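Every protein chain of the complex appears in place save one, which is left out.
Then we have chain A:
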Amino acid sequence: MIHSLFLINHTGDIFLEKHWKSVISRSVCDYFFEAKEKAEDPENVPPVLYTPHHYLVSIYRGKLFFLSVIQTEVSPLFVIEFLHRVADIFQDYFGECSEAVIKDNVVIVYALLEEMLDNGFPLATESNVLKEMIRPPTILRSVVNTLTGGSNVGDTLPAGQLSNIPWRRAGVKYTNNEAYFDVIEEIDAIVDKSGTTVFAEIQGVIEACVRLTGMPDLTLSFMNPRLLDDVSFHPCVRFKRWESERVLSFIPPDGNFRLMSYHVSSQNLVAIPVYVKQNISFLETGACGRLDITIGPKQTMGKMVEGLKVTIHMPKMVLSVNLTATQGTHTYDLTAKVLVWDVGKLNPQKLPNLRGSLSMQSGAPKPEDNPSINMDLKIQQLAISGLKVSRLDMHGEKYKPFKGVKYLTKAGKFQVRT
């Protein structure tokens, strides 16, 4: 099981360690630093490392490495999942997951880690259970605590752990009862030079924000549940009912949570909302190149495409760019060699265009690699897969809740090759 945890910042300093069994010397991290050195980019450090006596399983989140040490044959996915859960909890507690914030709240962090694992076995990883035991810091509470000498460690004990539904605590009370669901879909796609879709899929999630009194039992049904053949659910969802009736039946956790994620990969269902006409060329001899990009709408289902942003990683020898955009602003990061064009809304009448020249290091050979274009975009009130919620019913409680469903489509890893 998980033996120890080291938190390491991106420069390679260990700033927090926690051992759930015997203490393991920090020097074990040297193997990790070696790998980090070799990988150059922190994102490229292999997540599972093997040292003579230990295994190091790490994740990279928010410019921090969460490095866990294990000694026995343990499922690495279990460890990685757990580490992400730790990062999620920090995010949830402190609003962000960064070195500064963790250092500021080191006692809470330590108490959290202690509650999350016992002897390397996960103990309480549900945010609402933890919050019952260890209260997150808030400004108001800080003031109250100063005045009354109170503290963040709750004097209640984790009652939620005793129930059959550990994700919800008893006795929740709201004056306004509301349940909101966001259907968010991300398009992952690779489009090749000629505009043909090489690969496309949709990653969808339903994020829920449920503030309901008591123990409500909810049923969410869809207009077209057939779309969903590859799904994973929050533990609260009753799988049997999904199997037999294709509805989501569940007692929700209190607050924000991810109800379900799904995956639509069948090519014909994945609409590509925009097309990109591009031409990036480098001259064989001269120290310059040309760039010309036009973006137009493709399958937008009649909705407006917003938040359009184009990111291009240029080859190393591109020194500067001299471009003009018909719409939006563009910047070129000289050190990272990244060109960002913030387009904004896509006007189908007047297609945005960016063109101009690239100047290159003199004498440098023609770049070996082609730059790749990454797209960002948003479409409000549309789930591009066509998924629609038909109704939400509540049983078990008498009041009438407010209900709402929002849809949003975003670009995930949307890549256009040149």
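We adopt the following convention: a contact is a pair of C-beta atoms (placed from the backbone, for glycine too) under 8 Å apart; a residue touches a chain by one contact, two chains touch by 3 or more; residues count from 1.
Please note the rule applied: contacts and distances are computed from a predicted model.
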| item | value |
| --- | --- |
| Chain not present in the shown complex, as UniProt names it (candidates "U3 small nucleolar RNA-associated protein 15 homolog", "UDP-arabinopyranose mutase", "Adaptor related protein complex 1 subunit beta 1" or "NUBP1 factor") | "Adaptor related protein complex 1 subunit beta 1" |
| Sole contact to the chain not displayed, among A:V48, A:A170, A:M301 or A:A336 | A:V48 |
| Which residue of A:E185, A:E201 or A:D254 touches the chain not shown here | A:E201 |
| Identified contact with the non-displayed chain, of A:D30, A:D118 or A:D393 | A:D118 |
| Option from A:T11, A:S27, A:T72 or A:T175 whose C-beta touches the chain left out | A:T72 |
| Hidden partner chain, residues of chain A it touches | 1, 14-23, 26, 39, 41, 43-44, 46-48, 50, 53, 55, 58-60, 71-78, 80-82, 84, 103-111, 114, 118-119, 121-122, 125, 137, 142-143, 145-146, 149, 151-155, 157-159, 161-162, 164, 166, 188, 190, 192, 198-199, 201, 203, 229-235, 239-240, 242-243, 258, 260-261, 263, 265, 267, 313, 315, 368-370, 372, 374, 413, 415, 417 |
